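Attaching a single structure in structure tokens format; questions to follow.
Omission of a single protein chain aside, the complex is shown with its protein chains in their original locations.
Moving on to subunit A:
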Amino acid sequence: MSEMLKTPVVSLKGVIKKYGSVVAVNGVDLEVFESQTVAIIGPSGSGKSTVIRTINGLESHDGGEIVVNGVTLDGSKSSIRDVRNDVGMVFQQFNLFPYMSALDNITLAPRRRQGVSRLDAEAHGMELLEKVGLKGFESRYPSELSGGQQQRVAIARGLATKPKVMLFDEPTSALDPEVVQDVLGVMKDLAHDGVTMIVVTHELTFAAQVANSIVFMDAGVVVEQGDGDSLLRNPQHKRTIRFLSSLNASSFD
């Protein structure tokens, strides 16, 4: 793959995260190249959410090295600020700002952090709303939107700062089943547009169809990594097989 010749957008080497005596992440390596989509799967408590939260400094790491777009996260404020400039994030619980309209949620960071003018930020915001299928919803407040709509606004908000990589932390886990596909559809479009994404998810069908690479984590380590076909249809490791069968993995054919 020609991508391999480039430097990765996100690179993790031996990343460790401890909570007291509990080791949540125990030496994780991960490389994500431009325009790649990487899915991280695994049982709850496996450390997969913790891993992506270390990438934008929401969790500090206790060991190893994290480099995002050439910036090494060394715990300093400036490194965290620089990295967050390049990373967008979507949360399980959406975390939209309830006192702001959808458009204001999207334009807040461009206007207040990046100094984009109101006019430009709103024009870009309207484009993003259209991209996530919510044209005409700009003046709605979060409480006037369904969960799926809120999450799509949250995706637009994450994209608004023009990040180099988007992190998704279980973006569909809090959604009603019938709107999950709306959100996954938007994410598929982003992948096709070449947005670099790291997605923690339980949606194996999505992972199989969209991800260039799937990472299976358990007990704080990467157990197995591969493309959709090899990892999901032909898992090598016992723990992977057990996890996939527990998720009824046969249903993603």
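Assume a residue touches a chain if its C-beta (ideal position, glycine included) is under 8 Å from a C-beta of that chain, and two chains touch if they have at least 3 such contacts; residues count from 1.
Everything that follows uses one rule, which is that contacts and distances are computed from a predicted model.
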Name under which UniProt lists the unshown chain, selected from "Sel1 repeat family protein", "Amino acid ABC transporter permease", "Multicomponent K+:H+ antiporter subunit A" or "Acyl carrier protein":
"Amino acid ABC transporter permease"
For a quick check of understanding: of A:Ala24, A:Ala109, A:Ile155 or A:Met217, which residue touches the chain that isn't displayed?
A:Ala109
Considering the complete complex, of A:Asn56, A:Thr196 or A:Thr240, the missing chain is touched by A:Asn56
Full-complex touch with the removed chain, picking from A:Lys17, A:Lys48, A:Arg84 or A:Arg152, is A:Arg84
For subunit A, which positions touch the chain that isn't shown here?
56-58, 81, 84-85, 87-89, 91, 93, 95-100, 108-109, 112-113, 140-144, 157-158, 161
